[in-house]
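Reading through the structure tokens given below for one structure.
With one protein chain withheld, the remaining protein chains of the complex are depicted in position.
Labels run A and B following the written order; every chain starts at residue 1.
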Amino acid sequence: MSDFSLWIIVKNLIWATQWTVILSLIAFVGGGIVGMILLFLRTSQVKWLEVPTKLYIEFFQGTPLLMQLFLFFFGVALFGIEVSPWMAAGLALTLWTSAFLTEIWRGCVEAVPKGQWEASASVAMSYIEQMRYVILPQAMRIAIAPTVGFSVQVIKGTALASIIGFVELTKAGTMLNNATFRPFLVYSLVALIYFCLCFPLSWFAKRLEGRLNVAR
Amino acid sequence: MTYHLEFSALLPYWQDLAWGLLFTIVLTVVSTAVGIAVGTLGASARTFGPAWLSGIVRVYVELIRNTPFIVQLFFIFFGLPALGLRLTETTAAFVAMVVNLGAYSTEIIRAGIEATPKGHIEAGVSLAMSRLEVLRYIVLRQAFAKIYPALSSQIVIVMLGSAVVSQISAPDLTYAANFIQSRNFRAFEVYFVVALIYLVLAIVLRYVLRVIGDRFVKVS
Partner (left out) sequence: MFTRVTMSGFAALLLASIVGFATGPARADALADIMKAKVIKIAVPQDFAPFGSAGADLKPQGLDVDMANYIAAKLGVKAEIIAVTSANRIPYLQTHKADLVISSLGKNAEREKVIDFSAAYAPFFSGVFGAKSVAVSKMTDLAGKTIGATRGAIEEQEITKDAPKDTTIKRFEDNNATIAAFVSGQVDLIATGNVVAAAITEKNPSRPAVTKFIMKDSPCYVGLNKNEPALLAKVNEIIATAKKDGTLNKFSEKWLKNPLPASF
């Protein structure tokens, strides 16, 4: 126990925090890109594009993230596809994030008044053009607050990657607990670090939301 | 290498799955009921309570909403015994779920309360209703009608999040999946089937919540 001073615990946790941050960024950026593609499919009004997208969203929103991680990590690899904890965690979190972001953004797109669609259609804009020049710029304004808010869920979601052996903040916490036998201290510190990562984002999201309401 | 799917490898374990499913359902139902009660109290305290109480509730809500559920669970199960508070894994799972949903529903219900028009409260007061009666019949009733959809989706999220309680050996559906996987080494089949069970559970839960909403929470 003597070789684990408080400082070493803190140092190791902070070191592990970088992986939480990196994994969160991968999931958020990747999820954003996939989510944007899905948003186009989902709002395309083309049945055979919409239905699979809907099922995809249903699957990732309707099953536990933990199950998705297990499936990607242990399940898919059985078929001979190499999956490192990195890939499994990154991929599962990306797909999970994309499903939620698509739904959030779809809500924002639908909040844009119908007249805007009709007006842009009347000047012979294609669907992509309508989205690009008319709908998205307006939807984006309302989308910022819930999107920032969801980033907090992504950061917290990365904690589950610890269960498939990805060494990030939570995993480092359990490892240090095993080496020091000071669970109260270790998990308090882990919680504190997550709080420091998430609270500013939550606060920012709330402020954006408030400002938007005033503007309307 | 070729891997042959063999879903029949799950059959001998169907009882484990059934018990796990039952645990997950009971865990969800009980912690939803208690969690919403906590959230109602929390939201009332946050809006109408004295500053110190409102402050405490705010800290509680922010702490829970900004840390992962698994860390809360580990803290309750492994950390609290250091302070002399020892909960069994099942109790710890229930407590963690209630604490978690309590915080989210506090925030959701509070938003509903704040959206109640001031005039309605004044009308209630002018009818000589007590503060509690105003809260119960005017504010909360309207608040619930307004936030019911948000609350419903939070309940589904919490149900799915409950998979994590398997990590402290609480015998839920995921625990059953892990157990079976450690016996027959059929990871894909087990997790795939259990993921589908969760999916069905989520769909059924959403449906039940909608029926309850239609019947008891009049959406005006």
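The criterion applied here is as follows: a residue touches a chain if its C-beta (ideal position, glycine included) is under 8 Å from a C-beta of that chain, and two chains touch if they have at least 3 such contacts.
The model shown is predicted, which means the values in this text are computed figures rather than measured ones.
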{"item": "Touching the absent chain when the full complex is considered, from A:Val21, A:Met36, A:Leu49 or A:Ala77", "value": "A:Ala77"}
{"item": "Selected from A:Asn12, A:Gln116 or A:Gln138 as touching the chain missing from the view", "value": "A:Asn12"}
{"item": "Footprint left on chain A by the chain that the document does not show", "value": "1, 3-4, 8, 12, 15-16, 51, 54-55, 58-59, 74, 76-84, 163-165, 167, 172, 174-179, 181, 183"}
{"item": "Contact set of chain B toward the excluded chain (per top definition)", "value": "1-5, 77-79, 81-82, 86, 88-89, 166-169, 175, 178-179, 181-183, 185, 187-188, 192, 196, 199-200, 203, 206-207"}
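The criterion applied here is as follows: only the chains that are shown with their structure count from here on.
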{"item": "Residues of chain A touching chain B in the complex", "value": "58-59, 61-68, 70-71, 74-76, 78-80, 152, 156-157, 159-160, 162-163, 170, 173-174, 177, 182-184, 186-188, 190-191, 194-195, 198-199, 202"}
{"item": "Footprint of chain A on chain B - complex, ascending", "value": "1-3, 62-63, 65-72, 74-75, 78-83, 156, 160-164, 166-167, 174, 177, 181, 187-188, 191-192, 194-196, 198-199, 202-203"}
